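Every protein chain except one is present and positioned as in the full complex.
Order of writing sets the chain letters: A and B. Residues in each chain are counted from 1.
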Amino acid sequence: MEALLDTLGLAEAASLLSLEPPGWGANLLRGLVNSLQIALGAFGFGLLIGLGGAYGKLYGGPLLRDLLAIYTTVIRAVPELVLILILYYVGSDLINQAATAMGYDRVEISGVVAGIWVLGVVQGAYATEVLRGAIQAIPPGQLEAARAFGMPPLMTLRRVTIPAMMGFATPGLANLWLIATKDTALLAIVGFSELTLETRQAAGSTRAYFTFFLAAGGLYLLITLFSGVIFSRIEKWARRGQPSLREGGR
Amino acid sequence: MTLKTILAAATLAALGTGLAAQEVKIGIAAEPYPPFASLDSSGTWVGWEVDVIDAVCKAAELNCVITPVAWDGIIPSLTGGQIDAIMASMSITEERMKTIDFSDPYYNTPTVVVADKAVDIDATPEGLKGKIIGVQASTIHQAYAQEYFKDAAEIRIYQTQDEANQDLVAGRIDATQADSIAMADFVSTDAGACCEIKGNVADDPAILGLGVGAGVRKGDDALREALNKGIAAILADGTHAEITARYFKASIY
């Protein structure tokens, strides 16, 4: 193995990327874990907002619908970088002001929470649109049947709407997840030590820019490809009952 | 005794111990800035300033946590509450005093211009005529270059000094203006071997400030006093000199 690396001229790169100091591999992996943590959190938070937003857009009152339209339009027209800066500073400012108003001490907001909040709000706007489309694609008879049997709304959501829309929503959500993983890189701009910032610090300290940026690119690509496999599994699973359901509805 | 009263008592006790128990987040710039603060390959922050932060916090009995944030957003991070103090080689200037308060200074160094050894440049507007000079955003160096070199040279603004150094080596800029110690460290490395310090810029205390201090939120006098106490203590008991001797040949206070 070492001989192979030597002949390819990669020995230096390998030692820079090794997991033990003086290699910087551990730093990159820590950044990767941070990135994934935030991406997962933001994706989940975005899904919650999206589900609420989609319900609001479909069944809410006219005022709520207008407000949601403004939310999704604004978020989708303004660069993520600008939104991150605004939400990053505004978010913690507001929370602290609220805390002081209620008589508490200043709240410490960790970088992870701030990142999840910021990216989650951005993701929510896109998730709203994806989920709205998916809910609309459910054959209306299914929801009507649930209502006719007297299912309470929350149970309908849990037992009918969400399972039925999963198949339609999965491709869009897969896309959103990929956007979430890539958007975590933007947190480098506010100094959060996720993969891209760790990479740049390693590259700056060692001057081996190509080695580290390519390594980080490889890690991101692995996430993308791996997620692709997972999501196609999920989609297959989510669609498993659909043909028979459609037959039943005929 | 119900759970509520226990909790209330615990909260009171926690408040009673005051600053000592509470975490104080010390903001540093999330970028390699040797020899003051840089991340090493094991993921810990090391450098002169990091050691000083530890010593000051110990002397002031503060429970400090080093929190890296982006340099160009470090003041909004302070006012927004992500961090409680800035100890990131930030010079005490009039302009910044409008927004934040500063502790007493804990070091003071001149500002220099660095350029390729082969290029004839000095640290004056005439010497930089027609050149491209790189500076870090939101620094006294940016303010100084914009005041004095704007008409003579093209000014390029970088997020971090490290990037400006990188572009100086790459030849994309002709010179960079920055802190003398950080630059002395840079030109002594392999990467910075191309370049040398061309001289100090003419002093202008209104822009270049009165040394480096710890920034705190306006009105956060408790923390400012605590930090002042810590700084005074390490200056008095020789800790400051001892840390300095580990990194530099001469005093930088």
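Points worth noting:
By our rule, contacts are C-beta pairs under 8 Å (C-beta built on N, C-alpha and C of every residue); 3 or more make two chains touch, one makes a residue touch a chain.
Heads up, the rule we're going with is that contacts and distances are computed from a predicted model.
The complex appears with one chain absent; UniProt names that chain "Amino acid ABC transporter membrane protein 2, PAAT family" among the candidates "Na+/H+ antiporter subunit D", "Amino acid ABC transporter membrane protein 2, PAAT family", "Lactate utilization protein C" or "Nitrogen fixation NifU-like protein".
Touched by the hidden chain within the whole complex are the displayed chains A, B. Residue-wise, the contact with the chain that is not shown comes from A:85, picked out of A:32, A:47 or A:85. Of the listed residues A:47, A:146 or A:186, the one in contact with the hidden chain in the full complex is A:186. The chain not displayed touches chain B at residues 72, 75-76, 79-80, 95-96, 98-99, 132, 134, 137-138, 142-143, 156-159, 163, 166-167, 169-172, 194. For chain A, the residues in touch with the chain missing from this view are 62-63, 66-67, 70, 74, 76-83, 85-86, 89-90, 178, 182-186, 188-189, 196, 199-200, 203, 207-210, 213-214, 216-217, 220-221, 223-225.
Convention: only the chains that are shown with their structure count from here on.
Residue ranges of chain A in contact with chain B, taken from their complex: 21-24, 26-27, 30, 85, 88-89, 92-93, 95-96, 105-109, 111, 114, 189-193, 197, 201-202, 204-205, 207, 209. Residues 15, 22-23, 25, 29-32, 38-43, 67-71, 73, 76-77, 79-82, 159-160, 162-163, 166, 191 of chain B touch chain A in their complex.
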